[in-house]
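Removed from the display is one protein chain of the complex; every other protein chain stays in position.
First chain written, first letter: the chains are A, B and C, and each begins at residue 1.
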Amino acid sequence: MKNLNGTILIVLITIFNVFGQLPDRKFDIDEVTAIVITDPQNDFLSPEGVTWGVVGKSVEENNTVENIEELFKLAEANGIKVFVSPHYYYDHDHEWKFEGALEKLMHDISMFDRGDQLNKKGFKGSGADWLEQYKKYIDKDFVTLVGPHKIFGPEQNDLSLQLRKQKIDKVILAGMSGNLCVEAHMRELIEDGFEVAVVGDATASAILPGLDGNAAAQTNFKMISSHVYSTEELKNDLKNKK
Amino acid sequence: MKNLNGTILIVLITIFNVFGQLPDRKFDIDEVTAIVITDPQNDFLSPEGVTWGVVGKSVEENNTVENIEELFKLAEANGIKVFVSPHYYYDHDHEWKFEGALEKLMHDISMFDRGDQLNKKGFKGSGADWLEQYKKYIDKDFVTLVGPHKIFGPEQNDLSLQLRKQKIDKVILAGMSGNLCVEAHMRELIEDGFEVAVVGDATASAILPGLDGNAAAQTNFKMISSHVYSTEELKNDLKNKK
Amino acid sequence: MKNLNGTILIVLITIFNVFGQLPDRKFDIDEVTAIVITDPQNDFLSPEGVTWGVVGKSVEENNTVENIEELFKLAEANGIKVFVSPHYYYDHDHEWKFEGALEKLMHDISMFDRGDQLNKKGFKGSGADWLEQYKKYIDKDFVTLVGPHKIFGPEQNDLSLQLRKQKIDKVILAGMSGNLCVEAHMRELIEDGFEVAVVGDATASAILPGLDGNAAAQTNFKMISSHVYSTEELKNDLKNKK
Partner (left out) sequence: MKNLNGTILIVLITIFNVFGQLPDRKFDIDEVTAIVITDPQNDFLSPEGVTWGVVGKSVEENNTVENIEELFKLAEANGIKVFVSPHYYYDHDHEWKFEGALEKLMHDISMFDRGDQLNKKGFKGSGADWLEQYKKYIDKDFVTLVGPHKIFGPEQNDLSLQLRKQKIDKVILAGMSGNLCVEAHMRELIEDGFEVAVVGDATASAILPGLDGNAAAQTNFKMISSHVYSTEELKNDLKNKK
């Protein structure tokens, strides 16, 4: 429709072809930036968790468990606040009258189950509990635990409000699983007006026959977020800021 | 964590392996079901639109232009309401202080540009206008035009409200582009409590070097929605209901 | 601007003048109707709760404690689902960098305080706990406890989603306090596309010098909701349906 813009587009396409990626947006880590981690829980990250059969390969290839731990360490060392958005399913969630494909699966395999929000019976060490090696960070004051999300995104919890109440404008996002909860958080935080970067290798996703969740997630992170970090790059960026 | 569930999981994984897909959710088209089409506009679907260089191949392979038209025809023939969620960028949107990767690109190439919501100067036939062959449907009463979305999802428009005000509970979703606006609408409508099916081949997505938007979209449609139709399958389903 | 409509308006104004109220909307209680109760907790409803000094008079005048209990009884007897939206403040909520007038006050007086969502220490019998006489209902299966709201409305919890997952379209609303959480829930549920009626005398509000929260709430309930019931009227309506 717009020939002038057609020319600009060809230039942009050429940039894609030469550099093999989208032109990257500047992401400057400052005092209004926080780290958000989704679902750092056993059912996704422990070999004994209920989803290891489908996510384990991606977790190992991306080195996700260690990379998420590195984010906790970097946050504590650099005075960056961390917000954890967990996934819990309560007894009444099993009475829902309809669900999408993976929602149904998660309920069927009792993923992230807790009785209710006033009930911690059997919680310690369960699939809904934190991965053991993260507990020492999550217990500290630099980490805020927000309410549980109920499908994949933060639409039903207080993540955005807790960030705003701390005057946070920018988010560095990671956690589990990549194309479900991390991507849903990325998309909703962007619609809520946050600048969002993602740490690509501090996520992992289900890989099923013909369905590569990790490839989908990494593609959408690059097309939608402001910047995709590797954990190593983020570490270097923070070192250089000091 | 849960050995019994581990066993159930293995059974489920076996199902994936045998059938090559997730167990599908029942999606029953009834009187509370509507069709939602995102961005049926020139800048995505016309060879002269500003994004044809990156989406054209996917549009042609999926037969997207014809499949979206088929959805309009099926809706009219079967008494199904259609809601169109368009994408317009106004002059003031070009003053935003930050954007994600593709948001930036869309602004740079003047995609979907209109002066403002009270200004139709130059609109007719522009990249923001409907693809010519859809106008005869969109002008009819079975189609409701909701407000524009501003990033990718319906968080900033009245789509959900317009559906609810018509007592619609279920949505069959299609349009452009697959991994951006269609997927964002799928995710948000699900978080809003709608049952959502997607017509996979009535969408298409940008394909860039190393970034296959269509593959990402089709993966996430299958993992997240209640059902992924082909246009042909939907046509047959509706024929059988009569 | 529109003289014809001016005439219609005069007719409507006349109706207001004659009947002393807005023309009422039909509200038909059916199988997609649920009851929602906000904050049925000690800090609002017990004479020992921290806000009794400002809400006690309104609670007693409206007979709120008994009327809310009547709603639980009516729901159980008539097979109507009840959703409870509670108010909890966690330790980290006390670190917010800004608040509105009554938000600040609620934090200052330690209203609804709990350590965090994984911590029930000191909860039993505290201001955040249910009013004792409601526990026997809330423990039953016809009541669903959704996540806590964090300011006044359900924007940060899963109330809407839990209602939609049960295919609920209509809500009868009551609880504490009238012009804050009840009204905020009424407004947000309406924006979310629910039909909402309020049981006016199953709410009560803070009354401060020059600030009559109850009058404000009752005015806005009548102007905004589909119907304002008294508890007695609701009881009769349900009796007549049998």
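One rule holds for everything that comes next: a residue touches a chain if its C-beta (ideal position, glycine included) is under 8 Å from a C-beta of that chain, and two chains touch if they have at least 3 such contacts.
Keep in mind that this is a model prediction, so the values were computed, not measured.
Student: Among A:E155, A:E191 or A:D212, which one touches the chain that has been omitted from the display?
Tutor: A:E191
Student: Which of C:E95, C:D116 or C:E191 touches the chain that is not shown?
Tutor: Among C:E95, C:D116 or C:E191, only C:E191 touches the chain that is not shown.
Student: Out of B:D28, B:D116 or B:E232, which residue would touch the omitted chain in the full complex?
Tutor: B:D116
Student: Among B:P40, B:G127, B:P148 or B:G193, which residue is in contact with the omitted chain in the full complex?
Tutor: B:P148
Student: With the missing chain put back, which residues of subunit C would touch it? List them for me.
Tutor: Interface residues of subunit C facing the absent chain: 1-2, 5-6, 8-10, 12-13, 16-17, 20-25, 42-43, 46, 48-51, 53-54, 98-102, 104-105, 108-110, 125-127, 151-153, 155-156, 179-180, 183-184, 187-188, 190-192, 195-196, 206, 208-213, 215-217, 219-220, 222-226.
Student: Tell me, which residues in subunit A touch the chain that this view leaves out?
Tutor: Touch set of subunit A with respect to the missing chain: 160-161, 163-165, 167, 169, 191-194.
Student: Which parts of subunit B are in contact with the chain that was left out?
Tutor: Against the missing chain, subunit B presents residues 92-93, 95-98, 116-118, 120, 123, 144-145, 147-148, 150-151, 155-158, 160-162, 165-167.
Everything below uses one rule, namely that only the chains that are shown with their structure count from here on.
Student: Counting shared numbers against all numbers at the contact of subunit A and subunit B, is it over half, same, or under half, different?
Tutor: At the contact between subunit A and subunit B, which are copies of one sequence, the residues are largely the same (over half shared).
Student: Counting only C-beta pairs in contact, which pair of chains has the most of them?
Tutor: Looking at every pair of chains, the most contacts join A-B.
Student: I need the rotation angle between the copies subunit B and subunit C from a CA superposition, between 0 and 180°, in steps of 5.
Tutor: Rotation angle between the two copies comes out at 180 degrees.
Student: In subunit A, which residues are in touch with two or more of the other chains?
Tutor: As it turns out, subunit A has residues touching two or more other chains at 98, 151, 155-156.
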